[in-house]
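After the structure tokens below, expect a handful of questions from me.
Heads up, one of the protein chains got dropped from this complex, but the rest are sitting where they should.
Going in written order, the chains are labelled A, B and C, and every chain counts its residues from 1.
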């Protein structure tokens, strides 16, 4: 990832400003995870690349705007695969989902206002595709006092906003939090994070900013067990791959108008957010891939412990699989039910996408619980790698770590640490906490499910069958779900 | 449904042999439910009919062998729709799934044995399509002592078997239980219900039998509150529609060889069962349609009670919707991931089909529980319709049944009875007990999930990330899920 | 139960006024269930009787005011036992809990207002004890438009109220719904059902009314499968025992002041309701006894089916037991943590009582689901008893109902019908719907749990451990839970 080096970013890690973040051992695993997205394009080009109408050539799927149902579905497949390969967050979905959502919203703004955002945005995407770049989507603001909107805060900087206009561009101030993998990106697409009112016009802004803009400051978020990466590989559990979350401070960042995709059209903020989450909540099928790893680790440690034939062990592995496939099935269904937007690109089914994400806020926690169950108490009481490798105490520790015949104690340690990593350690951030809050917390999905539940139609079904007065005999001609099959050419 | 009358079937209902079952008030609702499948073909031909290669003309979708992914998906959409329209089991899925499964298995038997079952079966299907007939699938045997297989039973009749061969045909004896809607069918397709061994060759039989064969006896199963249909309409809850389950006794039924589709090829019994359940476990998306009715009834009664703005009420409706869409989403995904079989027809994804059905064994019970919660105690304590309509006591009862302004007490009664009907009454059989056991009980799905979980691949993912010895760097080239996108022409 | 006969009550059943309700076959099972409470006093006097300070003699425990922690605990034990013996609601808890709650509230009203309710109430209880009578507690009003309180309704009768005062007494008008077992009682204790304001003074009334007051009209509530009691015994499932719910209309019932226990002291309405529910929500440990029956039925049918050694079967029985004991354990804990009231009697722990009842709104549904799972599909498809007993078709049905060796088909039928009875039939009302709504619906418990959760203390614990500013070093001297051990003499 040579393109990440030498950019002189202002990056803070554990209280220190680092010269070259890409070489920081706490950050390297996150780069490795993202790098797998590039590697997959080489090892499985059918899955990770696609022909783009925008550039007329084959591009990385993460940089692609969906042109068909198949494109939407292939994203789900690619995401599960990368979850399997990294066991963590590979950080490239936000940007993919941001360019897909922005593609439609810019089209709609232009239709309403006669602006020219859509062409600008297509140019930006073409640039990204041509150079095979990584885009980060910068949506979540610090929010300050949550009972008040952006323009009603005591401190107006609690949401990113336009503070100035000069030299054919705008100037942004504020911060974005929970920014996944931003250091590993080349561009950030700034977006508003919620519905805005007419008083919030200065906050209705979307624009592309180069990650190495000197007015940006990055502070790495702590993750559970983050400093184990400084110690060695075994105790990390998954030494090669990890996630990355940063806080980004925008200290009056200037952006030329040519990279601005929304500027004051506050009434389209909700449109952008809703389209983004339709894609992004379904993107959490990646957790089915990460779940494949954890279910595999649970199956492996059960076998190593010599108890894999116990009926309760088998049952817990079946349960884990059932839950994991529920994530996949609902996300896959959302993709399969994709429909074209006014702009011509394809968008997943919003209801099913929210059903998928809502499961993701619960089921990984249960799969993690079952994995800790199958791992046994050692997952939380095992001595350190340094103890095992110590000349004096190591040999006796290894003697007592022996379990089922043929299992090397070191392999057993490694699988135990992997379970720890995914259920309590560094990648528990990606598998659990991010599953909870990424793309919106559980309450956000319930709001959408409530909105799309078609209760009026359902009540009509019930009234008709109960024989209530004033009942339609053929209710619900407007029933929209189940979605129609994908259109064919 | 004139075609159901005058057939002289030997039908027992509540201890009496009935002359014309179609006129029996306990049975009529089940006929109405099935009749909706015909009505839908008129009101929404796009959904309920399809062009068939076998006959070259447009046929009912329930009689169709899937020729594409779209065909498989359209089944799911049609099933949900009919669930919405009937609020119960419309009894036509078993036959549909049986002809789809048999289509493939007969092809495979012929390939292995040089037999001619496939052409016979296609002829049978063409007949069914041409006359728009209803097929019942007769699979479940009484089973006797479940610790022993068919040929090891004390009484060899515990599974349907060939007891004789004469006049160019075979003679079947035994019984089939839990037969959904058989009285409303024109043909029964007999199938074995489980994996068989070489000792069970006489039990490895599949054949088509006309429902009005004089050697068949039918006994109607009781359903909760079945006799309310004899009383009037209000207290039934859903007076128009109901399900139907019968026990069928085969008292030496002769079948010509031309309608026999398996005869002794015991090693293909499991193939037939597994293919059938791949279709049928996903067919339970119909319960998402029935769930739409119950969620609608819950929303309606909450509004009638005047509490629909309470946050806990809204939350329970959202939860019900979330659960209901989980059924739909996983079943829909199974259909969307359909793949062609060796015979050229299309078959749903088996793993996702089992995930769907496994949810169906749980989630309707929770939706029913939430509906009882929202209904309030009246769902179980309300006086009878006869009391409400009585001149003396009726008026005061109606006075005290008033709730939110503008709600007619009679409508409120009807919705309450509908909730009772679906959670404790007659259609609780279809919505709950059948959801539990139809297409296989929960344990059966867990066996399949275990088989398809690809634990070896998952363990390899985990070993690679943990850095265990002897780990592949690119595991799981054989990983088969997520399924590839449907092939395009 | 001769004392129930010849009272000339005005009782409506299924649209007809019955002369002697006690002989009505739909009602008889509910009388049998209540009669078990008397029988238990003979067979296990230690459990069902107790020495009363009020009368100085041994009285029925259901008529007793708790004088110690042991008394409160013994109620729980008696309730579970009667659940085991009847498999349904035995209808005597409401009255028991009403006299215990009223004992305290009358004392408190007198303390505040100088009234004489407490002595009157003690006299009433002594009368009940002396004659070993059954008391029904009449609390729930029809409520009308639930967004408005009693005095704000369009129709002022939507809550029972005082409409007149004459002849040294008060006159009550209105109705009470969901009245459990009132026909089998001798006295009704009228109580308000919710917190009242000063405008609701006419509704703040508690008084004892004889069940055979001529101004009372009773209408029996329908229950699932209620009319099976008219058919015979097998298909009922539990032919001997059932519950009873009635609507009672108060058509200007005159009550002498000597039997009035609250008259306008609206500010004590909530006190009475809260004390009553503290007892009554914990009284639902009876469902652990009913659950013992259903878990037993599930274990029995699994054995009859010959699958009781399957690991998933054993696991489901363990799970059912675990859930059932959770109901018992939390209710038992509430009783064990009883504390004396200002009036000197003993009252259960309110928080734990609500935890118990809240489990009761969920866990019986899951136990019922598991029982249907273990029962197999026959629970919903088995022919009627009349079919099995029919000379023509019966023998072949019995042939095919054979299962594990040594199991009589008739016994198997009976157990299957018992499972139907408890999960979909008549006693599903008692085991499920009543578990949901009796003593308050789930939302009501959550209100109480919220109120008693001591969040301020919990937040102080957290702030102290996190090292927040302004934190007490020894927080929560006011922490009241876990309750202290019961005081000893």
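Rule of thumb we're sticking to: a residue touches a chain if its C-beta (ideal position, glycine included) is under 8 Å from a C-beta of that chain, and two chains touch if they have at least 3 such contacts.
Bear in mind that the values here come from a model prediction, so they are computed numbers and not experimental data.
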Selected from A:208, A:337, A:379 or A:468 as touching the chain missing from the view: A:379
Contact residue for the chain not shown (choose from A:106, A:206, A:223 or A:277): A:223
Among C:25, C:169 or C:329, residue touching the chain not depicted: C:329
Hidden partner chain, residues of subunit A it touches: 12, 14-17, 140, 142-147, 154-155, 157-158, 175, 177-178, 217, 219-225, 227-228, 235, 245-247, 249, 251, 305-307, 310, 312, 361-362, 365-366, 368-369, 372-373, 376-387, 389-390, 392-393, 396-397, 399-405, 420, 424-425, 428-429, 432-434, 436-438, 441-443, 446
Hidden partner interface residues of subunit B, rising order: 311-312, 315
Positions on subunit C contacted by the hidden chain, ascending: 43, 69-70, 73-74, 76-77, 80-81, 84-87, 233-234, 237-241, 285, 292-297, 299-300, 303, 314-315, 317-318, 321-322, 325-326, 328-330, 332-334, 336-337, 351-352, 355-356, 358-359, 408, 410-411, 414-415, 417-418, 446, 449-450, 453, 455, 457-463, 465-469, 474, 476, 479, 481-482, 484-485, 488
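Quick note on the criterion: only the chains that are shown with their structure count from here on.
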Chain whose average C-alpha position is farthest from subunit C's own: A
Central subunit by CA centre of mass proxy: B
Centre distance in Å when subunit A and subunit B are each reduced to the mean of their C-alpha atoms: 38
Separation of mean Cα positions, subunit C and subunit A [Å, integer]: 50
Of all residues in subunit C, the ones touching two or more other chains: 312
